[in-house]
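Have a look at this one before I ask anything.
Note that this complex is displayed minus one protein chain, with the remaining chains in position.
What follows is chain A.
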Amino acid sequence: MPAVSKGDGMRGLAVFISDIRNCKSKEAEIKRINKELANIRSKFKGDKALDGYSKKKYVCKLLFIFLLGHDIDFGHMEAVNLLSSNKYTEKQIGYLFISVLVNSNSELIRLINNAIKNDLSSRNPTFMCLALHCIANVGSREMAEAFAGEIPRILVAGDTMDSVKQSAALCLLRLYKTSPDLVLMGEWTSRVVHLLNDQHMGVVTAAISLITCLSQKNPDEFKTCVSLAVSRLSRIVSSASTDLQDYTYYFVPAPWLSCKLLRLLQCYPPPEDGAVKGRLVECLETILNKAQEPPKSKKVQHSNAKNAILFEAISLIIHYDSEPNLLVRACNQLGQFLQHRETNLRYLALESMCTLASSEFSHEAVKTHIETVINALKTERDVSVRQRAADLLYAMCDRSNAKQIVAEMLSYLETADYSIREEMVLKVAILAEKYAVDYSWYVDTILNLIRIAGDYVSEEVWYRVIQIVINRDDVQGYAAKTVFEALQAPACHENMVKVGGYILGEFGNLIAGDPRSSPLVQFNLLHSKFHLCSVPTRALLLSAYIKFINLFPETKSTIQEVLRSDSQIRNSDVELQQRAVEYLKLSSIASTDVLATVLEEMPPFPERESSILAKLKKKKGPGAVSVNELEEGKREGGELNGGGGERGGDNSTIAASNASTPSPSADLLGLRTGPQVSAAPPSAGSLLVDVFSEAGVNDDGFLRDLEPPTESSDSLLAEGPGDSDSAPPSAVSEDAAPPLPESNELLNKFVCKNNGVLFENQLLQIGIKSEYRQNLGRMYLFYGNKTSVQFVTFTTTVSCPGELHPQLNVQAKPVEPLIEGGAQVQQVINIECLGDFCEAPLLNIKFRYGGALQNLSLKLPVTINKFFQPTEMASHDFFQRWKQLSQPQQEAQKIFKASHAMDTEVIKAKLLGLGMALLENVDPNPENFVCAGVIQTKAQQVGSLLRLEPNAQAQMYRLTLRSSKDTVSKRLCELLAEQF
């Protein structure tokens, strides 16, 4: 309180304050305050003629009492009276009291506003400043309403003093922040912008805060400020430290103003005007140069001011992200700070580097500091700095250094602070997945992760490892072996047991050959952990057991024994009990074939955004996720979706996106999950159907999460007839090489669908969606770039080799030669069937990825049955036709063993998917299926009849096809025989 120190200092106030300070206890203090309050009350009441000095003194005491935390309910009037005084100190105390104590709905507000108005219109600059400060301190809506029009006028008026201008600018800023709707700039805009040219540095500093705030809201109106700011900045930067006198802070010219200017520039894109831009780049270079100069003072303020400007400049460089030279220099500068003595500097350097790492120009430069950062992670004493170091490692990670970084992060995890462990775990999991070159490394890493920090491994992480293991057959055996070894540790984390249970249940057979991991050993190992686990894990283990029964019939009796034991079948947990009962029944009733179908290996999961990444984002909170993080997220999302764009992690979201955007790509993902054979299709025995439908319902969250969206007959039935014809084969290849007449099994998986993933490797995912009408077809191919780097010179060619050429006419629309990282492009292929054909057209894809030429050839899934037109006919028509096609070459017959469960519904669905009409009540034997259809080619129409006779006892089928053309019969027979 300056007034106290002045000549007319208030002695009474000083005495009172020292009394309070000397009070021994709270009670004594309250007593003293009560006494003083009574005294002030009697003074304010009695003698009306209280002079200004005593009024000021008592108001001051009241203020002090209020600040001690006591309620004050009088004295406001006296304070308002002080406002009209002509003495500075009295006016000041009055304003002080009002800005602290008057609430906005007070009745006195009118009186106060009046006093403020008087002061604003007075010519006395100190009074004007006091009034402006009061407005800003109160900052209420009422104040804004009363003065929002007045203040801009003061701000831009020519004859206003500089100090008043400063106050006015800051006051206006405050009002704008509280009630932006009331502060209308309009006509003042250009004049406010020109304050940047003001002679007085203080005015510029105050005005720039206002301009920054305003330009964030309406950047266009304030565009002109960029060039002004640049010229102002260059003047400051080029000035010698002595030029600016009052505004030089420890040899740094106007550091606050410089920072604010740089921050203002960050609101705008790089200036288009070449001269302005050149000047700005020059400024930034000068700032970077200055950082290299030896310090002019040893004082910490000097380096703080200098570094503040430097960091702001680096942010601007990062913001522009267009000057490789500057970016690299910034990076080097930050690299120096990484080893600086000051912890704060190291923190800031790490933080800025995180953003630098996401820029393509400086990514490499950032990577050179990897050793330092790793060192920081290990040795830094401050946890927040270590956290930044971990962030930076995450940001700078790419394929080249992933192994090193992941290994470092893993080793750090063992000693990491508990507060950042979960985040670290997520990061390791993401990096491991993203940059996994070979998936056995990935599996190793994640299992290590679970071992080291099991408690912090969230569900998502181990869901993810299972999804990946299931989707990659090359890693399954290795995974099974690794988890088996990991489980042998005497104490392993529950998450490890979950992963182990799931993987051994699915792929235990792959390591069963080794006597050390024979089925029984595997089972005993799992079961030894059973009793230590929580209920959800036990439920998962029970499912793994039943899968064992399928994989290894020799374990059946042991497992049934376990299931039958009281601790399972009478378990108090209803979920466990139900599983035990159902699995026990299933294993004893169902035949091996039924078991094999029910407990078939999990189908691949549809790719979606990594749930881990979503979790990391959530954990960081929207505010905390850096730009970098978000970009990473996008990239990641795109890549994993095969270009489907970002999509929520669960089925419902996919469904939602289907509903809202009927785009082909959304459809693609929605349908793709369809025809996969699930673990729980409706099965033959009605009991089993029951059992399983219930089991499905009762599946708890985590299992449901793991299972791909259940699918099957329903969706097939729905889709099949809609698309006139379905095509079976889609050649899938794993390697980039000449045409891959890939395994018939894979081909057969796609026999009944028009849509799905044609091909996927680490770089590229190709999705397909097709529709056929008569002899015409249209196919959409979606090329998704899974990496973060763009593909260049991307070309595709579709060819019809050899004899196919006259039979099929294929026209591919050109595709864009460039696919951005994480993006997806679409290609349309029109197909015309001229005559019947056996081969499939070839698709050749060439592109450059990181300089290397990639070359792939695939078979397009176009088969003759795609051009089927279903034909409904009555029983006698059918047999009449059947007899007409009785020449031996017109018939093709095959007798084969069932490779899937003989479920009527599934067979029906498949036949419908084929594209023919399924005829009911035609065959005298209801078990048999008959179908009829016409293949439409341009040249001719080929009528085809089909008869499928299942033999449930022998698990065999007899398939008979008759058509008017022998090649067609043969081809269809070949295609279909693999389907059942």
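Note that contacts are C-beta pairs under 8 Å (C-beta built on N, C-alpha and C of every residue); 3 or more make two chains touch, one makes a residue touch a chain; residues count from 1.
The criterion applied here is as follows: contacts and distances are computed from a predicted model.
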Original post:
Quick one: the chain not pictured, UniProt calls it what, "1-aminocyclopropane-1-carboxylate synthase", "hydroxymethylglutaryl-CoA lyase", "AP-2 complex subunit mu-B isoform X2" or "Phospholipid-transporting ATPase"?
Top reply: "AP-2 complex subunit mu-B isoform X2"
Subject >> Contacting the left-out chain in the complete assembly, out of A:R41, A:R110, A:K299 or A:K378 >> reply: A:R41
**OP:** Spell out the interface residues on chain A facing the chain that's missing from view.
**Re:** 24-26, 31-32, 34-35, 37-39, 41-42, 44-46, 73-74, 76, 106-108
